[in-house]
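Note that one protein chain of the assembly has been removed; the remaining protein chains are unaltered in position.
Chain lettering (A, B and C) follows the sequence in which the chains are written, and residue indices restart at 1 in each chain.
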Amino acid sequence: MAPAIELIGITKRFPGVIANDDVNLRVEEGEIHAICGENGAGKSTLMKILYGMQAADEGTMKIRGEEVSFSSPSEAIERGIGMVHQHFMLADQLTVLENVIIGAEPVKSGGRIDFENARAHLREVGDAYGLTIDPDDLVERLEVGERQRVEIIKVLYRGAKILILDEPTAVLVPQEVDELFRNMRDLRADGATILFIDHKLDEVLEIADTITVLRQGHTVATVKPDEVSAGDLAELMVGSELPTPQTTRSTVTDEVGLEVRDLTVLDDDERPVVEHVSVTVHRGEIVGIAGVEGNGQTELTDAIMGTRDAASGHIVLLGHDITTTSVRHRRQQGLGYVPQDRHREGLLLAAPLWENVALGHQTEPPYAHGPWLDRAGSKARTEEVREEFDVRTPNIDVAAHALSGGNQQKLIIGRELVANPSVLIAAHPTRGIDVGAQAAVWDAIRAARAAGMATLLISADLDELIGLSDTIVVMLRGSLVATLDPTDVTPRDLGAYMTGASLEEAS
Amino acid sequence: MITFTRLAQLPAWARWMLYAAAGIFVLTVVQGFDDTERLTTTSSSQAMLRWAVPIMLAGLGGLYSERAGIVNIGLEGMMVLGTWFGAWGAINYGPWWGLAIGALGGSFGGLLHAVATVSFGVDHIISGVAINVLAPGITRFLSSEILTGYDGGSITQSPRVPGVGRFTLPFFAGGNVGSWESPDLLGWVTKKDWFFLSDVTSLTRGLVAQISFATIIALAFVPLTAWVIWKTRFGLRLRICGEHPQSGESQGIDIYRYKYIAVTISGALAGLGGAIIVSPELSGIYQEGQTNGRGFIGLAALIFGNWRPGGIMAGSMLFGYPFGLGLRDLGGAGSHSLLLVNTIALALVLVWAVSRGRRVDAVLAGILGALAALWYFLSDTVPNWWINILPFVIVLVVLVFFSQRLRMPAADGQIYRRGET
Amino acid sequence: GNDDSTTDAGAGDGDSITVSLIYDIGGRGDQSFNDSAYAGALRAEEELGITFTEASPNDDGSNRAELLQLGADASDLVVAVGFLFEGDVAAVGAENPDTSFGVIDSVMLDFSQDPPVPYGENIAGTGFREEQGSFLVGAAAALKSESGKIGFIGGVSGVGGLIERFEAGYIAGAKAVNPDIEILSEYVTAAPDFDGFNAPDRGKEIGLAMYEDGADVVYHAAGGTGAGLFEAAKDHSDMANRVWAIGVDSDQYLTADPAVQEFILTSMLKRVDVAVYTFIKAVVDGTFTGGPTTYDLAIDGVGYSTSGGFIDDIVPQLEEFKAQIIAGDIVVPTVPE
Partner (left out) sequence: MNGTTRRVVLAVAAPVAALAFAIGLSSIVLLISGSNPLDAYGDMLKHASKLETQVDILNRATPLYLSGVAAAIGFRMNLFNIGVEGQYLFAFIVAAYVGGQVSLPAALHVTVIISVAMIVGGAYSGLAGALKVTRGVNEVISTIMLNAIAISGIVAWLITEWQAGGEISATGGRVGTEPIAGSGLLPDINSWLELVTRDIRQGKELTAVLLVAVAVGLLYHVLLNRTVFGFDLRASGMNPTAARAGGISPKRMIVASMVLSGAVAGLVGLPELMDTGFFPSNPIKGLGFAGIAVALLGRNHPAGIALGALIFAFLDISSGILQVTGAASREIVQIMQGVIILAAVVAYEVVRRIRERDEAASAAAALAVGAT
């Protein structure tokens, strides 16, 4: 029997980058086929080519033995291919039903959408898949896990037999991952073929029937999970041993860097999203905050940084109450910040690197002399950051958008650490960057910790959290529900706390 | 509080009827103080309609465009094209063709905007401004080439522009059935001069008596647009362009195509608005500079209406009423009464703000309301310039109180490029 | 006023006099003010054998002075149509003493001197007594009105009392016929918003309101806005009772569309054509002098039109008023009472 999918010699170039270089891939009918690779290895690009969203420069694609070439996703959809993207493709202001049917709307005469028909069909698909969401709910009301299910339903609704899931587990806690994997197995039992992208090797080994590894746009290997260990896989991916965050000797001091006392923060609708949170970070200490996204971590960091008002409670920085002071004042007092979304909160994408390095510190030397900008000083400092943090760039006058994600992140970390902050708020400092850059970031944070920096670390990467932190607190629905010692906690335990499962067990 | 929640449970049409009735009631009571009937005459609602319709069409045009994610500040320019082409079409091919060609002229502006914003990724506002500069240049040139050759035409104006016919609803407003003149029910009640009831019928009659077919078509675009946007496949796909184009793209929808169509429709509606401005319904002639910022005001109506067809209609009426009234208000008494109406409206806002615990709104409403009241009681008439700017003031004040409750399409104004997810 | 430029061909050719006609914003084709000026120049071309060129300023009027200078470079006489040229003609005229300048609608007197003196010997002005012409059409309106109510629509208020002069004369004329007559009066906009001269839609709305309020004759002094008044007259006449509109500046019956012609009772004539012709003739005859010429009823500089024959029956009464005004028995006010 012909394989479900066969990609032969796919090459795709972007300006300055070869995303896929002579990639070959063979996916058998009815298997779960994992694709692994570092960030930027070209996984998403390959999937987008398969899904008709991007056109390959070279190579052939065969679906069930038949050669195809897609100029738009609609042609892929016709062939029974469906894709769930790395980033959710849902319109918040549309209902679940509308989001699902778009592009495949049943219509009556005059272009009217046959909502009855659509609803019935959705119910059918949803029942089979175990969807319990009201189809008339607006997507903005859904939780992350629910959104992902809507994404998968979207694909199933079109009767796709070949499913592409691009990093579906990135936003899920372990328990949700289990649920997802159950569903995937069910789908496979119903005859679906699943292409599945994941960085997390244990997950890959658990679910995949076959694994293909990409490195820098090349296919390096196709293996069976029972033939390889996680270590082998990692080596295939990066060409060397996978680095892991290491806990080193404790450097925790008695001196309090940051103290949050009984802090409550309200959201835009005046509902409490952070409730009576107290946490203390000593100098030389890293306190990690674990939590499923949307449980108040963002609002907590916002409140500490001063971009959101505290409703009650206190924030004390090095003994000074900063609860009501401006962001600028806090920064001048020694608060550093690595935001969770570098494009939204961290960078001026259109501005040159040296202006980006000045951002956040622009009132102080060497970036400024009183009210005047010190361009020479800023540039010199930027060169320092570039050297010290290995930011790969042709020069410091290019705009920030020209850098790859990892280098952008190194630039941000560098800019914050070069200012020697006493307290650093680091939100997902290694999200979406490659292994090499990851290790560099960890090293930098550890070095600053040793030098006495107090760090509040928020991360969805539980290994990172456990590896780096001196203490871990778990945040659930706006409150801190547990304080844990990273030396004797596993990601699975953390997952239980994060979803509230362990609390229920305890009670 | 309880009444507020009850109100919210009513179907939309009933709620709007109730609001309208309440509004008319206020007008009825207030105009008694000033001894004028201007606020509730049939001709006032006719004037409101006349002034609201082009604005509404511009607003609906903006709706198509912005629902598809393209901000359209070029509506004004598209409307300008509509005035010229509308006049030229009507003069050469008759009034119906005038409307169609006016729309076509506007859609040309829309197409240009689409090319710049969709294909070239130019900032939407910048492209819009450019179109607003270009459009008067084009029409001026066309006038110099074409209109100057007409008897009575010149570089800035056209000969008389003929118009489409008018319609009067039989039985309610006394329209003809065949050649038989049917009874005029609303007119009859109006003549009875019953408190409130006659005011309602008088205003209602203005909406169904002697209204131009062009106006009927324009009004029909409101439910039509609502239907298209909410109920059809085309509408859903249009909305995904404005909410999350990448999502639509990944479902195989050609986002560019929908954006192009939407912005072109947008221009066509603005152009139709322009064609109606030159029609005898409003002017009966093309004159340069005639749109007078109505495209911009349509944009305001769009925002005021929260990117919804019904809201846009309400917003246009809110603008058209004081504008039409101000022009018709020869003695100035009606406009003077409007001050009191404003006071009452602001008092209602005050009540609302207090009930919601919105202190700043309450204080603002209180101050503005008090000022309006003070002015009302200290004067007998209002100056001409005040009448001229009242509509703008009203829109501004409304936005001051309700801007924060508005929600524009999530991807509106963002530059979308295919294949970038 | 020629320098090294090469555009002076034709100037001072002896028998062939050249004239630059510089219009108000909008230019020729307004079927009113500018067209009337054009007609005057055309007549001069035919009768006096002069040649003339035309130009209009940019929409914001920012290049009036330059046009005047260009005109001065190229011709013997520059005629500027409209009081907005006053300041610029005073300045450019002083720089080009060899060129004659004539300004329509401004007396071109320097009021900062006491008594006011002409800006220069080469700068002539015109003063139209619009209130006198308006008086006569006001009288016509009152004579024709059956309802005892008439209307006036002014384009822009606050332009130095210019449009108010039309209103004043109109009211006085109407009251002279019928002291109890009711006059509805509205201005479309106020300076600096000049849209009021160009807003047929607003003109129509105001016109409709006046007719519906019982006025059966409405006079406009609002330029392009007047087209809307004619529409209103037609609309109202179609739907209710027959009503009249009165035109302004030129004989608007002649230029209006046949569909609205029958509603134009008369027009207040402001003989811009005569003024332009007179300027040109003075240059040709070599009698051009600085200072104002007053165009009043006495020299038929203002008047009323009879096209359409709608007022043939009242012409004797109007002529009577005219005679009284010329004789000084009636002094027409210039500020509305």
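In this text, a residue touches a chain if its C-beta (ideal position, glycine included) is under 8 Å from a C-beta of that chain, and two chains touch if they have at least 3 such contacts.
Nothing here was measured: the structure is a model prediction, and the numbers come from that model.
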Visible contact partners (per top-of-document touch definition) of the missing chain: A, B, C
Of A:His33, A:His85 or A:Arg331, the residue in touch with the unshown chain: A:Arg331
Chain not shown: contacting residue from B:Trp16, B:Phe213 or B:Phe392: B:Phe392
Contact with the hidden chain (one of B:Ala114, B:Ile303 or B:Leu327): B:Ile303
Absent-chain contact - pick from C:Val19, C:Ala37, C:Leu70 or C:Ile325: C:Leu70
Footprint left on chain C by the chain that the document does not show: 1, 3, 5, 7, 20, 53-56, 58-63, 65-67, 69-71, 74, 83-84, 86-87, 91-92, 94-96, 106-107, 109, 111, 116, 127, 131, 157-162, 165, 189-194, 292, 334-335
Missing-partner contacts on chain A, residue numbers: 15-17, 305, 307, 326-332, 337, 339, 344-351, 355, 358-360, 362-363, 368, 371-373, 375, 390, 392-394, 398-399, 401-404, 407
Chain not shown, touching residues in chain B: 73, 112, 116, 120-123, 125-127, 129-138, 140-141, 143-145, 155, 293, 296-297, 299-300, 303, 360, 383, 385-386, 388-389, 392-393, 395-396, 399-401, 403-404, 406
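The criterion applied here is as follows: only the chains that are shown with their structure count from here on.
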Category of the chain touch graph - line, ring, star, complete, other: line
Distance from chain B to chain A - Cα centre to Cα centre, in angstrom: 45
Chain B: positions in contact with at least two other chains: none
Residues on chain B engaged by chain C in the complex (per definition of touch): 43, 47, 50-51, 147-148, 152-157, 159-160, 162, 210, 277, 280, 282-285, 287-290, 292, 324, 327-330, 384-385, 388
Residues of chain B touching chain A in the complex: 231-234, 236-237, 239-240, 243-244, 246-254, 407, 409-410, 419, 421
Parts of chain A lying in touch with chain B, wherever the complex brings them together: 48, 51-54, 72-77, 83, 85, 87, 89-94, 98-99, 101-105, 107, 110-113, 154
